[in-house]
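Please read the structure below before turning to the comments.
For this depiction, one protein chain was excluded, whereas all remaining protein chains were kept in their positions.
Chain nomenclature is as follows: A, B and C, assigned in order of appearance, with residue numbering initiated at 1 for each chain independently.
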Amino acid sequence: MNFLSKEKGLLSWLLTGDHKRIATLYLVSITFFFFIGGALAGLIRLELLTPQSDLMATDTYNKVFTMHGIIMIFFFLVPSVPATLGNFFIPMMIGAKDLALPKINLLSWYLYMAAGCLGLYTMMTGGVDTGWTFTTPLSTHYVNTNVLTTGIAVFIAGFSSIFTGLNFIVTIHKMRAPGMTWFRLPLFVWSNYAASILMVLGTPVLAIAIVLVALERTIGIGVFDPTKGGDPLLFQHLFWFYSHPAVYIMILPGMGVISETVSTFSRKRVFGYTAVAFSSVAIAVFGFFVWAHHMFIMGISNYSTLIFSLLTMLVAVPSAIKIFNWSFTLYKGSITFETPMMYTFGFMGLFTIGGLTGVFLGTSGTDIHLTETYFIVAHFHFVMVGGMLMAFLAGIHYWWPKMTGRMYPEKISQLAALVTFIGFNFTFFPQFILGTLGMPRRYAAYPPEFQILNVFSTAGATILGVGYLLPILYLTWSLKYGEIAGNNPWQATGLEWQTQSPPLTENFPEIPIMDHEAYDYEWLDGQKEKEVASVG
Amino acid sequence: MSDSQVQVLAETAEAHEHVHPPYQRHHFETYAQQNDATNFAMWLFLLTEIMFFGGLFTAYLIFRNWYYPAFVSGSHQLNIPLGGLNTLLLITSSFTMAMGVWCAELRKKGALVLCLTLTFVLGMGFLMVKTFEYKEKIEKHHVPGFHYSLQSFLAPETDEAAMAAHDKPLPVDMARHTEVYFSLYFAMTGMHALHMIIGVSILAFMIVRAQAGAYTTGHVTYVENFGLYWHFVDIVWIFLFPLLYLISRH
Amino acid sequence: MSHISQVLWQFLVKWLTNFALYPPEASKIAPQMDALYFFMILVSMIGLTIVILLVTSFSILYSKKRHPVAVQIEGSTLLEATWTIIPLGLFLIMFVWGALIYFRVYTPPANAMNIYVVGKQWMWKAEHAGGQHEINSLHVPTGQAVQLTLISQDVFHSFSIPAFRVKREAIPGRYTTVWFEATTPGTYHLFCTQYCGTEHSHMIGDVVVMTPEDFKKWLASSTSGASLAQNGERLFASLSCAACHNTRPDARGPSLANVYGTKLALSNGGSVMADDAYLREAILNPSQHLTQGYAPIMPTYQGQVSEEGVIALVEYIKNLNSDYRVQQTTNTTELLPESVGAPQRPAPAGQKPAGQGMVKQ
Partner (left out) sequence: MTENPEIPIDHESPEIHEREHHIVSPRIYVIILLALLVGTAITVWASYVDLGEWHAAPGLVIFWNPILALAIACTKATLVVLFFMHVKYGTKLTKLTIGAGVFTFLILVGMTLADYFTRAWGRW
């Protein structure tokens, strides 16, 4: 008996309050959106194979990259780890039966689906070509595509993410098992907590910015319209006040996954637990102070640039701390190289590059040359795809046995991890050079001397596509044919591993009592000895 | 944490197992935990509301600094007695709401229904007054984007409200910026009114439920949390009233 | 098969002939920015190498085969402090270095030659002081600081010249500036880098850097007749600006001669430097930029004068003080466009007397 088999029928899924079922619903839906976004990315890369805009007209290309951005950011990256893995495992990790607000959790999924369907509807009925940043006055007065419906979709998706974040914060504060103190929480919980703070405090500002854009488009109010005395830069302030922290909303949960896998597969506690935990919170707090570094060349005051650039340097430090702490977690460990660990290594390398190139853009001087070029495209794909997506895949493989009760096939998944890593570097590394050379982003046509690097990039994207298709195939296969996993195949310490796979609807037969630190492998060995003794 | 402490915690968890009211949801250990969690969730939701209105307040402060004379003349078009009346209505409704929570806590069903109904009536009153004010703006063509008219600002002698405030005619460029003022006026009061409409709708639903005795069985969380929402909407108005109506009046 | 290999061969040839890791350095700021860029590349490389070395060596040394039992280590405050402070220090160096360059790029020198650039969907229009205007191209001389004053007519655009390492957003409703000093003659890319709608990717052009002599020849050959200031003068007359802005004792507006570059006391108590941005604002939103002692009677010209018209007016008002400027600065290169433009149109004998005459009428 487990949460999957307890109740049958479609309705038992659609009306469920169980966080694990909602997480499963989320997993299916975000995978769907990921592949739509991925298909759009494929179209972009195909178009850029040649310097002319010959595969698509420029306006089609603009719609394609806009929808790629909107779908990937609002319907994949933001909910990816929190709404699936976080939803599934945070209650289990803290020893709770469910999230504090199961109905709100389900509502969050419905909102997500409503927003997603509206987004797809928009795409089918002509799309939108403002770029995912909705820059005013372009979005308010100069395009005649479906800005309004897209705006509504993003607005609703925002509420879905607010509800997820709110639910996590309440759960982590109020639902911990006896003995589960803050500094015994797994780092995955810490980083999701930090991301949730950003969701709750940042998203409403995006909501109001979108409301004002919608009012400006429909009624014609003048808050952002320069001809009426409004200020288009104000929109950017409001938009980036959310959308910069949103980057941390996307990456922080991924960092949490890495903390779990790196510890589990080196069988060693995370080096400097407190520093890693606090660096998550530091990223969340400092994340709110740096938004205007997206606007250095857009005519904000030079002095503002100075302050925002300085604060950006400060927010880079916690990420560096994390990287080094993870590296030293390996020191004197006992390392094995299962698929999650391979993705983890991939994450560490690619995120280091992504993070360091972020410093290039946070430094006001070099930002002038590099911003709005392919350098920035490469940078955030290194962080988002190389970082976040690698972490997501690491997490999916790591917890797959717990979620489904079956192992994924090890050999082919290691191959997939390798293919993804190679394909990724082929795709996005040339874009750093393109950006340095000055190729602007969002160009359907480009000067011919940039072609060779674009060809490399497109070739890499093909490999990358294979790397993403493989897991879908073998993970689906493993649902039926995979080996039975057992309760704790990785010998990991988290509470989620101390219960059956797949878990019961109420997670634990009785509420566990936490009497050891997180990542306490000695405690785990003691448990095993006890078990052996009792059996013997 | 030592073993003995763990023991204690386990015991407290056990000690509270016997309290098991019907409205406690299965995944909570105690009703207090459930109440605490939902209350905290409501506060977090109010945080998002603070930030939502925060964007509007930011815009207001920027443009007030840029177009001060336009904001002064714009605010002279607002009706202080009506705004003041609305403030009274909302503050009183906040009071009746707080009393409602008190009634629910003491399980006084009749009084609770009365309090909620009063709150509902006061909220509807607010919305009616607001509608009246909006009607005035529409008649004077002060709605941005809809044939916006500069008449009251270029020729204040033709406008009663401007005359009463002894307005001098604004230069054309500044008069045009009154549209920004009214954009913000409608965005801010509109968003506030939207929250009021949502609140009043929930109130109507709650009155029916309260009559059925839903909130007077010891399970006051719902009333309490709605109260928080209602008070928050009141607080937003407490700031909107001076910012939009008053501070440029003298 | 042979067909495919030919394609590959073509790419290889193209790549080998065109391959570059960074664009040509064709301005004075470019080597400075590249120095910082390469410093950052170096730091990043070292950082990345350290991480890769740590991960691979630990993976080899402490793989389960070699190291079956993990040693539990709590952490190390000393180590953690090290990798907090060293990156912080490096980032702060980058911050200071970057800020110095940032301020340099966005603080034009006083003697810079000004070119106005108007961005609109989807083209760049550059206007030289001598009245020469060009679309989707920009001609500049070497060895001369060139200031661009940018404005957009519709949406955000971004004027980017990768070879110069400069970029600036053209914003609707406000002037922005950027400057550079080209060093190497040649033709370089000009891009719009801010997404601006359907034909964004076709909002590109060429920046042609010429020797000063060639540039003079180009100016002479591509003049349209009237200089920008002369256009402005015509507009000034047709809008009857002089009805108020004259030197009579009962003038209703301040005299505009010598006003450019001075510090004005405003009626709201503040003071402001009368630069291009101020002049533009004072034409379009006069009541907010009222000079002390004058009544707010000036009508707004918002919607009546195009951005190009405003530019011409601004340039005209700027040149009403040319005699003052000539005395003040020994560097005469700034007046280059006029001095080139003047022989083309000898009739009004320069603009200064014409301007003064009109103001006095």
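Methods note: contacts are C-beta pairs under 8 Å (C-beta built on N, C-alpha and C of every residue); 3 or more make two chains touch, one makes a residue touch a chain.
Only a predicted model underlies this, so the values are computations on that prediction, with no experimental measurement involved.
The omitted chain makes contact with just one of the residues B:I80, B:A161 or B:I202: B:I80.
When you scan B:M97, B:A175 or B:M191 for touch with the missing chain, the hit is B:M97. Among the residues C:S5, C:T49 or C:S271, only C:S271 touches the chain that is left out of the figure. Within subunit B, the residues in touch with the undisplayed chain are 12, 16, 32-33, 35-36, 39-40, 43-44, 46-47, 50-51, 54-55, 57-58, 61-62, 65, 80, 84, 87-88, 91-92, 94-95, 97-99, 102, 105-106, 220, 227-228, 231-232, 234-235, 238-239, 241-243, 245-250. Touching the omitted chain from subunit A are residues 173, 197, 201, 205, 234, 237, 241, 288-289, 292, 300-304, 307-308.
One rule holds in what follows: only the chains that are shown with their structure count from here on.
The touch graph of these protein chains is complete, with an edge between every pair of chains. Between subunit B and subunit C the centroid-to-centroid distance comes to 46 Å (mean Cα coordinates, whole Å). Under the contact definition stated at the top, the residues of subunit B that touch 2 or more other chains are 66-67, 176. Within subunit C, the positions touching two or more other chains are listed as 285, 302. Residues 284-288, 296-300, 302 of subunit C are the ones touching subunit B in the complex. Within the complex formed with subunit C, the subunit B residues making contact are 66-67, 69, 170-174, 176. The touching residues of subunit A, counted against subunit C in their complex, run 53, 58-59, 61-62, 129, 131, 133, 135, 137-138, 141-143, 226-227, 229, 231-233, 266-269, 271-275, 296-299, 302, 305-306, 309-310, 313-314, 316-317, 320-321, 323-325, 327-328, 330-337, 345, 348-349, 352-353, 356-357, 359-360, 363-369, 371-373, 433, 436-438, 440-447, 449, 451-452, 455, 521-522.
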